[in-house]
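Excluded from the complex is one protein chain; the other protein chains are retained at their positions.
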Amino acid sequence: MATTITKTETLVGKSIRRREDPRLITGTATYVDDIQMPGMHHACILRSPHGAARIRSIDIQAASAHPGVVAVFTGKDVAAVGPVPCGASLPGLRVPAHSILAKDRVYFVGHPVAVVVATDRYVAADAIDLIEVDYEPLQAVADPEKALAAGAPAVHPEWPDNIAFTYHQEGGDTEKAFKEAEVVVKQRIISQRLIPTAMETRGVVAEYHGAEKSLILHSSTQIPHLMRTLVALMLGLPENHLRVITPEVGGGFGSKLNVYAEEALMCFVAMKIGKPVKWIESRRENFQCTTHGRGHVDYYEVAAKRDGTVLGLRLKLIQDLGAYHQLLTPAIPTLSVLMMPGLYKFRNVNADIVGVFTNCVPTDAYRGAGRPEATHGIERMMDLLAAELKMDPAELRLKNFIGNDEFPYQTATGLSYDSGNYAAPLKKALDLADYHNFRIEQKQAKASGRLLGIGISTYGEICAFGPSPATPAGGWESATVKIDPSGKVTVMTGTSPHGQGEETTFAQIAADELGVPIDDIIVIHGDTAIVQYGIGTFGSRGTAVGGPALYFALQELKKKVRKFGEMLLESSDVTFVGGHCVHNKTGKSVSLAQIAGASYRAMKLPPDTTPGMVATYFWEPPNFAFPFGAHIVITEVDPDTGHVEIKRYIAVDDCGNIINPLLVAGQVHGGVVQGLGQALWEQAVYDDNGQLVTGELTDYAIPKASMIPWIESSHTTTPSPVNPLGVKGVGEAGTIGCSPAVVNSVVDALSHLGVRHIDMPLTPEKLWNLVHPGGQA
Amino acid sequence: MISQNFEYSAPNNLNEALALLAGGNAKVLAGGMSLIPLMKLRLAAPDHLVDLSRVADLKSIREEAGSIRIGAMTTHWEIESSPLLRAKSPLLAVAASNIGDVQVRNMGTIGGSIAHADPAADYPASLLALEAKVRIVSAKGERTLGIVEFLVDALTTALDPGEIVREIIVPVEAAGTGVSYQKMVQPASGFAIVGAAARVQKSGGKVSLVRVGMTGLAGKAFRATGVENLLAGTGGTAADVQKAAAVVADGIDANADLHASAAYRRQMAKVYTARALTQALSRAS
Partner (left out) sequence: MKIGGSYTLPVARERAYEVLQDPEVLARCMPGTDHLAKIGPDEYEMKMKMVISAVQGLFAGKVRIADQKPPEQFRLLVEGSGKVGFLKGDGLLTLVSSEASTEVRYEGEVQVGGVIAGVGQRLLDTTAKLVIRKFFEKLTEFVGEASQPAAG
């Protein structure tokens, strides 16, 4: 049977539509709240209405007696359950005891106080209203700088200074750099607290199988395997008795890169009542008790020469931690410090972080996690320096970029940037913006009273988390590829996609490597009983770390395929192409199905080869990957109202090689939208008593489709040498590049009025007041 | 986000509905775009909901003797897209198109909106500019009020227990009337920070009729008669508009919230009033 087998058309690099979407857009996907089980009970959680209070007493009698209520638990009932884990370790870190239900004190609005378990959700909610808690309200503090002031209320009485940790990092000789500086610019820059607002709130279903003493935990999470390890630890359960299943997850943005009280609490409840129990977070709870992002007050200083050469960078970073440490809370600002030099040749850097407790929900990773703050800081500072030197901000950036011949580049913060061509995306973006002519147009516009501005942001980010020594829980990723006896392929990834589309991109990679149609491949993730251990999806690591793991698993498998192919064709002169092993001389071939069938039937085995067609690979990345890019935003401020119109949004991103341009575009768009949210509308506001006053979507302004400008997205391509796919990661790039470009643009529009800096969000009232000092219209 | 128990009735006709409401304890469900969220937050816990969505008598837009009568259960979308309103009394259709989002406009009704009397709702500004009337019914009878009398205070209307809005009556516009609704949108909720509705007629080069309704600025929507008086009889020049709009917030105790201070709201009231007047004048002939 001599047939011509040619390599099928490759899929990597093509805009394949997401294979996930049909079930998502037709409403047939299964989220946690879609899970129904016989005998399933429902839990509802009573939460603190106070920012800080002592609990004098809790009366659960009426709630317990309410028809349909099967159990009510409070802090004293769950004493045996271990604390909510903090995975970050910093020298001298103060870690408050974080029990899954409050004991004698509450520390933030939303702090869980009691749980009611009932036969249905409505009964549980009714019974919550019957619990009487006698609180003694205490003075709260919600602002990190106020918390640091002398005499501030202590969030945790044992640490009256409210300082959870201080952290110092330096490189070079900053003192000398500032001494030699011809110009120094300073600015206080706020990256405000944000609420991640995943479309699907969190949810948990726990089922206990008493006979086997085993638990199944369904949770809307980004990290099923880590959750299994950590929740088993909290419960004192052997890890192999706990199975975590991650059904469809409707977005996370870092807020589900965590282990929360509710996961262990529902497991505890399921074990106590011997029935499955479900808890679904309301939007209001999501705002109150799922981690927030950002929360920086940064004090920057840049030293430079008159010609624009940057010399040194100082940062004092005040991080609002909230009342507790969630999984990575204290580690997030350290990422800001790592990336503080941006794309520039700062040889002397000096940073101090103060991590501050406040009576607010903890902050933690949120799309970009530390890098948007760093990029916002350095990109604002570059514009402030340009203004001080009366230099063009594009020119100043081009002057200070790390050169193409300097990679791998060792930064003053200890990183090794993998590859880059930083001028390329900026030049492309400047061309797209017709920068030179725009400046002429702008001059004319300003002369006629229009407030037209252009803003540049050139960002670099640290992605592909990451080498294990640099991460708290291992930074590798895993993949298993199996070929069934019929030749169908199953990919199991240790990542946990929740919107990233790896069921598509990983199938593209596998289809190309195995030469089979994409429809022959399925991708499985998020069930710890099926999939080998993995780390999860966050930090733009899905494709950049999970992808190479899959690539190497495929190489292992292909070796075995070849061996069986050679055996079946009785020759070593064989090529594996187009899903077949082909004899190079005779043209005889055997298909993958024949090969896989032979491997399972195992009538005969190649030398030193085991039956079956499965390969697993755990890939340890040798370094991070560092994507970069340039965003340019043209804005016009309405002088009568202060309203910002985004006239053009140009994004040129370099995320290395692209597996699927359609999905990359989706990531850039979504990222930019979240960046615009921070720049223009969003802010989590706590009042002085620790009340979250933006407690619902009626007051917390997330972007809506109608508020979003056209995004002109394009790319340059600088492959990463860190992994065989040459990919860098793109999940957070849009968010990181966006906010400084918008603020720089609006500051540029108002610069002739003496405006140097504006903190986000750029609300119309804030801008109106800048245009009309003293409130004069 | 789970409401308390309540009884639910969905009467098929107006008499049945009015009989159910006569006791005074039931709460009307007229789209539910404000009521349902309040119930889910347990800020509202009515014992009995009477859903008017099946009462066909309350769902119509028809012209009668120089007026257009809009049934209380007409949705925002039906108002926004009504060819009759678009042709003969467009201001209300424009106001409807500014409400919330598509989902809200498909569910929410004009009767439900005005009976809730949210101080930042879109309709009242236009209804004031249109000098609309509200026809009210109950098991005991019916009465008709001017919109000014209907809107008593923030979140407070002239409706007595057992009464519902039956229809809203707006005039068929005289040829050459120019209208506009200009709104500064609160980005989270979509409600108006301020919203100004203007309606003008010109005759012999002078402004012969001017009506201005304002929402979002104060505890309740109001007619800006000060602005109207200053502009009436002028040539309607840009300077006339600015001068008139400048007094819109005079003597008003302006609202303040997270999204806009009282001082800023007052400023924006002037800007949006001027914009509404300018556009309305440009459309008047």
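The first chain written gets the first letter, and so on, giving A and B; residue counts start at 1 in each chain.
Assume a contact is a pair of C-beta atoms (placed from the backbone, for glycine too) under 8 Å apart; a residue touches a chain by one contact, two chains touch by 3 or more.
This structure is a prediction, so every number in the text was calculated from the model and none was measured.
Of the listed residues B:I2, B:A117 or B:A249, the one in contact with the hidden chain in the full complex is B:A117.
For the chain left out of this panel, the touching residue among B:T74, B:T109, B:S189 or B:T215 is B:S189. One chain of the complex is left out; on subunit B, the residues touching it are 27, 34-35, 38-39, 41-46, 116-120, 153-156, 186, 189, 191, 219, 253, 255-259.
Seen from subunit A, the chain kept out of the figure touches residues 49-50, 109, 129, 284, 287-288, 687, 689, 691-696, 698-699.
Keep in mind that, in the parts below, only the chains that are shown with their structure count from here on.
Taken in their complex, subunit A has these residues touching subunit B: 44, 121-122, 125-126, 129, 282-284, 640-641, 643, 680-681, 685, 693-694, 696-702, 704, 707, 763-765, 768-769, 775, 777.
Those residues of subunit B whose C-beta lies close enough to touch subunit A in the complex are 1-5, 41-42, 101, 184, 186-189, 258-261, 263-264, 267-268, 270-271.
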